[in-house]
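A single protein chain has been removed from this complex, and every other one stays in its place.
Right, subunit A next:
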Amino acid sequence: MRMSLKVNGAAVETEVSPISRLSGFLRDVLGLTGVKEGCCEGECGACTVLLDDEPVNSCLMLAFQVAGCEIVTIEGLCRNGISDLQQAFLEMGAVQCGYCTPGMVLAAEGLLRANPNPGEAEIRHALAGNICRCTGFETIVRAVAAEAAARQRAGR
């Protein structure tokens, strides 16, 4: 079937199989391989993208369900160079193997868009759907808190 949507700010019109998962569509059709497929069960969060500003598991959606919507993947956060949130991850040492990082960053970005001033418990709750195998959670939480504080200071 044919559908149109917006991906990382750009209009896309494409053919999509009725049974394609959104994660597969983004990776295999659009080449956005920053979207990772980990468990395909909604447990690991590696496939997280923003759907109309809200974090969702792209492995648990069919691609045709996003017709007319706006999707942001990790590639969309760094169209003009690395984003401040990604920079905070780097500075806090919140990236180890990196496999979980795109989903983790997008879950954090979704949190900060909905709640610009989250407490530590709120950050942990918002990231509970993202699993880091390298056990870097402490630094990840610190990176999100640092970016929240930076956005507050800058009035962003």
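Quick note on the criterion: a contact is a pair of C-beta atoms (placed from the backbone, for glycine too) under 8 Å apart; a residue touches a chain by one contact, two chains touch by 3 or more; residues count from 1.
Note that contacts and distances are computed from a predicted model.
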TODO: Given the choices "Serine/threonine-protein kinase RsbT", "FAD binding domain-containing protein", "RNA polymerase sigma-70 factor, ECF subfamily" or "Heterodisulfide reductase subunit D", state the protein name listed in UniProt for the chain not shown.
DONE: "FAD binding domain-containing protein"
- [ ] Out of A:P18, A:G31, A:G81 or A:G155, point to the residue that touches the absent chain in the complete complex.
- [x] A:P18
Task: Residue among A:L5, A:L30 or A:A126 that touches the chain left out of view - done: A:A126
Task: Among A:G34, A:P55 or A:G136, residue touching the chain not depicted - done: A:P55
Open item on the list: For subunit A, which positions touch the chain that isn't shown here?
Closed with: 1, 18-19, 21, 39-43, 45, 48, 51, 54-57, 59-62, 64-65, 67, 107, 110-111, 124-126, 128-130
